[in-house]
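One protein chain is absent from this view; the other protein chains keep their places.
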Amino acid sequence: MATEFRLTRRMFLERSMLLGAASALLVACQQGPTAPPKTEPKPTEAPKAPAPAAQPTAAPAAAKPAEAPPAATTAPAAQVKKGGSITIAQELDPVSLDPHKSSNFSAVQGFEHVYESLTQYDEKLNVQPALAERWDVSSDGTQYTFFLRKDVKWHDGKEFTAADVKYWHERMMAKETVAPYKNWFDMIERIEVVDKNTARAILGKPYPPLLATFAALRGGAIVQEGAAEKMNLATAAIGTGPWKLAEYVPQSHLKYAKNKDYWNKELPYLDEMTMKITVDEDARVAALRAGQVDYGFFSQEGADRLKPDKSITVVESPKAWLTVAQVNTSRKPFDDVRVRQALRLALDPKEIIQKAVSGAAAPSGPVPTGHTDWFIKPEDLKYQKPDYEKAKALLAEAGHPNLKFTILSSPQYPEFVSTALVMQDAFKKIGVDAEVQQLEWGTFVKQVNAPNFDYDVEITARTFYPDPDHYMFPYFHSKGVNNPNQSYANSKVDELLEKGRTVADPAQRHQAYFELQKVLEDELPHFWFYSGINIEAVRNYVKGYIPSFTGRRIFLKQTWLDR
Amino acid sequence: MADRAAALAADLPLPSVRTPPTPAARWRRIAAKNPLGVLGTVLIALLVATAALAGLLAPFDPVAQIARRLTAPDGIYLLGTDEFGRDILSRIIFGTRISLYVGMVSVGIALGIGGTLGLIAGYFGGWIDNILMRLMDVMFSIPSLVLAIAITGILGPNLRNAMIAIGIVYTPTFARVARGPVLAVIQNEYIAAARTVGARDGRIIFRHVLPNVTAPIIVQTTLSLSTAILAEAVLSFLGLGTQPPEPSWGTMLGTGRKFMETAPWVAIFPGFAIMLAVLGFNLLGDGLRDALDPRLK
Partner (left out) sequence: MTRYLIGRLFWCIPVMLGASVLIFVLLRFLPGDVVDIIIGSEGSATPEVRATIRRLFGLDQPIYVQYLVWIGAVLRGDLGSSLRTSQPVGGLLLSRLPITIELAFLSVGISVLLAVPLGVLAAVKRGGPAELVSRLVGLVGLSLPNFWLATMLILIASLGFGWLPSLIYVSPLSNPIENLKQMLMPAVSLALALMAIVLRMTRSAMLEVLSQEYVKTARAKGLAERVVLMRHALKNAMIPVITVVGIQMGTLFGSTVVIEQIFGLPGMGWTFVNGIYQRDYPTVQGAVLMLALTFVFVNLLVDMAYAYLDPRIRYG
């Protein structure tokens, strides 16, 4: 067993260091006797390149496939074959397509091709112009003036104007909307329509992440003025994006047609796109093999099954999927930092990664590994190796040698249950008796969320948030909305969180968030385990698709078919 | 699968009252005519023995993560290990306990409630019968799995509540199975006679009615035991049954599904165990049915 773990660790270090060109490192890793060697993931159109040599750093830029196709606007027209249609196996059923009323990631996957925001992400998570072609920020950081593109038309032919932006904000803020991401935008007091093509956002206080928050498209999607009053946004959509929603049959499929009037005249390359809702992974594997779908999203097991197939390319890349154990600091003895440290010392993130997601993840701190340049590199993270003796000593010192508690998870996400089981087994080694309880999702969210906070330890995950602030402020600020009964309070943490919100200078913000993460690593109000790897697979003729750290499929608009 | 074979009762005649030879000789004759029934009995006996002796038989702790994950069957881990590095053989052996336990408790609940309601409905007839049986219809008309999901959702997902849910879902089946023969029995003159001499209802039910409905109920019970095991598998597959890390065949099968191509032993062996148990109870049930049916002698 010792040998095994040493092996595992080495491979993990490899994996995390290289997380960069996520691909290369995966080649080197062998998971175990049963796992076939990893193939080399790459952007689907790139010529076979030799695996990059091990790089000591995981520079965020390198985290994106280096051979990424050129930006769409400059794509050599000769190379790209336009037209045709693609079928995508969609792994989740988007319950609603309303861009403001859903917290489900599946909803984003359904509407992200139809709607746009003022800004957008490129493949390296740089904020780029979208509906706003440029912007001015006042020197005090409280006024953003957006100069809107003049050539944008809604899918119904209407012209896009500043009034639409104003309408978006009003809808987001209305109580009746129950927008789950309202707090991402509620620092905007109002939107002023300066003229038809200029909108000004007036903020109560500076908020440096604002531009990125638009690009994240969670709550930031602009809908047409009056849209909610004249149509059902849950099932229909009129956007400005590269694709028009042509048909939506819940639990069956979504059909998109090319928006011929898209402001970026080059895009999209394809004429048509169908998302077949296929929640069962076996069905997705079978469908991709049979050529019924051209693209699918998979677990490590699914990818292992697909890799032997020569007509399929598996692409692996880091994605924001930060799995954490939230410790309820409003309950004794979890308010005691020594207890939290002791529990954390019993856990081995590498083992959790192996057993929960078959190795498809990298160790992570409070900001998911791979998130531009905001994260602590995996090799610099603390608490990556269990120390049972120290853990027992800490527990004894805190006066809780025989601790008992419950770990909550939901079978909605099997990897949460698996994580809980590994934790339970590890805690036995320090004499801690943890019970694992799984709850149906609705019950789970009711019980663990504000205002109930009824749990000892719960397992959950954070998807892509645009800024470190989103990963930390709500949870660790003494006034944070998701801080259990606002029990966790640390003046240093508060100070750094507030600094990150007010300082405009990127270098200073950067420094503040690194310092903050270092403090949190020892404070451990949460246990951060890993950030996931996006495993996507396409038929070989699918070209130009680039994975996104956001987990979204932003670049389907520049995907084309070579056949 | 809750209500399968409810109608068995409909075509199962009442055993006519006649004196058998010696019981042993009778069972020998039945066994000789019914090799599958014997096979079923043997299978169930083996399962019960495994469950009883699980602690002795299992080579490892069923929940301990002791080995490397997904080890193929070898000399140490005879049936391999799962994705957590737990010994599959030990988990299957301990899983026998859970499966039999689920079967017995949930069927016990259904038998207790449903059987009683069926007896009462059939014996008293009239509006009592009508109301009780319409109530059963109400439960029948909601798809069984949906009912079970709702019940476990309310009570909280764990093994005890899964057993309660399965028991409730099976209740109307037992009510129907019990009621049918009662309706036939109370036509008999000796019941009318007992009533006219002023025997209490309770006494009539226990002395005269109950003995005549045991045959279909025994058959239904054995058959339900097998479907209850499957029902637990489906509930655990949905995360609403046995709580991890307790070994449940259903959970093992459900999570093993994704390793079917890369590590097939994770799912195949628990699947095989479920199959043997279900097969055993079914063959036993069919065998009993043939044995208790006088016309098939």
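Labels A and B are assigned to the chains in the order they are written; within every chain, residues are numbered from 1.
Simple rule for what comes next: a contact is a pair of C-beta atoms (placed from the backbone, for glycine too) under 8 Å apart; a residue touches a chain by one contact, two chains touch by 3 or more.
The shown structure was predicted, so the numbers you read here are calculated from the model rather than taken from an experiment.
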item: Shown chains touched by the chain that is not drawn here; value: A, B
item: Full-complex contact with the absent chain, from B:V38, B:I113 or B:L135; value: B:L135
item: Residue of B:L70, B:A228, B:I274 or B:L288 touching the missing chain in the full complex; value: B:I274
item: Positions on chain A where the hidden chain makes contact; value: 89, 93, 95-96, 101-104, 175-176, 178-183, 232, 234-235, 249-253, 274, 276-280, 282-283, 285-287, 289-290, 292-293, 440-451, 460, 462-463, 474, 481-482
item: Those residues of chain B which, in the complete complex, touch the missing chain; value: 1-8, 10-11, 33, 35-36, 134-135, 137-147, 149-151, 153-154, 226, 230, 233-234, 237-238, 250, 253-254, 257, 260-261, 267, 271, 274-276, 278-279, 282-283, 286, 289, 293, 295-296
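We take it that only the chains that are shown with their structure count from here on.
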item: Chain B residues within the chain A interface of the complex; value: 63-65, 67-72, 83-85, 152-153, 156-158, 238-240, 243-245, 255, 257-263
item: Residues of chain A defined as touching chain B within the complex; value: 1, 4, 32-35, 281-282, 299, 301-302, 304-305, 354-355, 358, 410-412, 414, 417-418, 420-422, 424-425, 436-440, 442-443
